[in-house]
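Here the complex is missing one protein chain, while the rest keep their positions.
Coming up: chain A.
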Amino acid sequence: MQTLPKGGSFLFETTAPRNIFTPEDFDDEHKLIAETVTHFLAEYVFSRMEEIDAKKEGLMRELLVEAGKLGLLGADIPEQYDGTETDEICTTIIAEKVGATGSFAIAHGGHTGIGNLPIVYFGNEAQKAAYLPAIVTADKISAYALTEPGSGSDALSATSKATLSTDGKHYILNGSKTFISNAGIADIFIVYAKIDGDKFSAFIVDGHSEGLTTGAEEHKMGLKGSSTRSVFFDNVNVPVENLLYEAGKGHVVAFNILNIGRHKIAANAVGAAKLALDESARYANERKQFKVSIARFGLIKEKLAEMAIRTFAAESAVYRTGGLLNDMMHSLDRSGPDGGRITAKGIEEYALECSMEKVFASEAEAFVVDEGVQIHGGYGYIAEYPIERLYRDARVRRIFEGTNEINRNLISTTLIRRAAKRALPLMDAVSSVRSRLTTGIPVRKDAGDLVQATKDAFLFTLGIATDTFGDELLKQQEILGRLADMALLAYAMESAWCRAQKAVMNGQSGAKHKENMANAFIYTTVEKVILAAKEALANLAAGDELVKMQANVAMIFQYTPVDIIALRREIAGEISEAGKYIA
């Protein structure tokens, strides 16, 4: 077996296509699970979208119960607690398919992801036995309550308090949470509060406790069928047994859950983007103006192609990450009572990749739904068409599970910290780029070379930024943001490239189409990387020094452009012929 790559190491190592997981590697079980989820959603969810988004009383619970009967709520839960504990690819497939449903995806994710993983990973035996079986069947619905009115991105500044009762049997909870998904239907809340006002801790709180109330439903831009409310705690008694993990270790729970949470959000985004493209491709085939279907207009072809290209890149990054998480989980001994914590710790290795895919996929989705509305013209603005919902539902994915700004900061600061701890030899890689720049970097011949160029540009800019700012670099958000962009674009480009190469090597059908999409993605995205590098460098240096740096950037990116217009036409041709996203 190959050894597991270290998180972030792709930035200086070459990745062999055969070593990444791609959707073409699905085994029979993965395909069957995909089929079951597709059937379930068509029969129960897509058929009732209007009722769902009108928040029909009891419906969301009913749908979760139905999903539970098919085992769609227990994919992360060990068998001893009635779950199925499938592999991480299965859970990625479920998240992807469910993503297209909007509101149901949030209810499902709030319940199965962030709502139960704290117990799966950090609960003790008794807590798991008490809650997980009921979560598998949706007998009890769960919600995750971290955000407060005054603490969103800065989650650790929460002011909710827990005080031990005089008899030592309860924590007495006071405070409030806001924007809590599933709040209106939840039976269990995972609540974060500070014991004695300073020890940030996680608790399992019975939703029917005395003193626990929820506010009115928020009127949201999208996801209208998902319950979002404030939750208030007025001297709520929480049995001491319901403290999750350890007092003062709430941040460990919160941050570890976010990694998988982000991975699932990215998968959700891919599912929604695919549906948006399917709807748009079909519409473009059917809609006629000037006596021809609009799919035949060059500017529409370009949109369809670019939607497919970004969806492909996001999908490739998501399943590659799913594969990494899966390999990590299988490499760990998770059999003991500490299995959950060991899993969470293992997953942390790929925190970077989870942040990268979350940012990339949520922004790819944003582009896709926006162009989807454009292809629909005025009809795209009318609620009757699914694209209108997809457009609204997409917006929040750039905001929750860590805003994309917070994730960008996190990507760069994590890389810099790991480099400082020598956990990642990034600075050696920086030196190597520098020495190659003195001996001369040859012209880039293909898209694979351009992926390498992107990594070189990232390392080069990181080197200059570190030289300029030292430890202060962690405070230079605009530079950190650009470094994060280069890193996450390198990840997406490489994922798309390796997937296409793997398909070519395996002689798979559709390999040419994949190669076209990877090429188009890389040749256009590389210009964004160049811009990010140039802007960062212009802030880091001036005068002759800057002139030299820009010459270096130019040397890193010596290449001849390809005919993107022709490539996109070819890609659009495939999409229009299929009338949907294909890869």
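Remarks
Quick note on the criterion: a residue touches a chain if its C-beta (ideal position, glycine included) is under 8 Å from a C-beta of that chain, and two chains touch if they have at least 3 such contacts; residues count from 1.
Throughout what follows, contacts and distances are computed from a predicted model.
Only one of "Sarcosine oxidase subunit alpha family protein", "Electron transfer flavoprotein subunit beta", "tRNA N6-adenosine threonylcarbamoyltransferase" or "Phosphate transport system permease protein" fits the UniProt record of the hidden chain, and that name is "Electron transfer flavoprotein subunit beta". For the chain left out of this panel, the touching residue among A:19, A:84 or A:374 is A:84.
Set against the missing chain, the residues A:4, A:49 or A:70 yield one that touches it, A:70. Remark: the omitted chain is touched by one listed residue; of A:36, A:124, A:137 or A:213 this is A:36. Across the interface with the omitted chain, chain A contributes residues 28-29, 31-33, 35-36, 39-40, 69-72, 74-75, 84, 86, 90, 509-510, 577.
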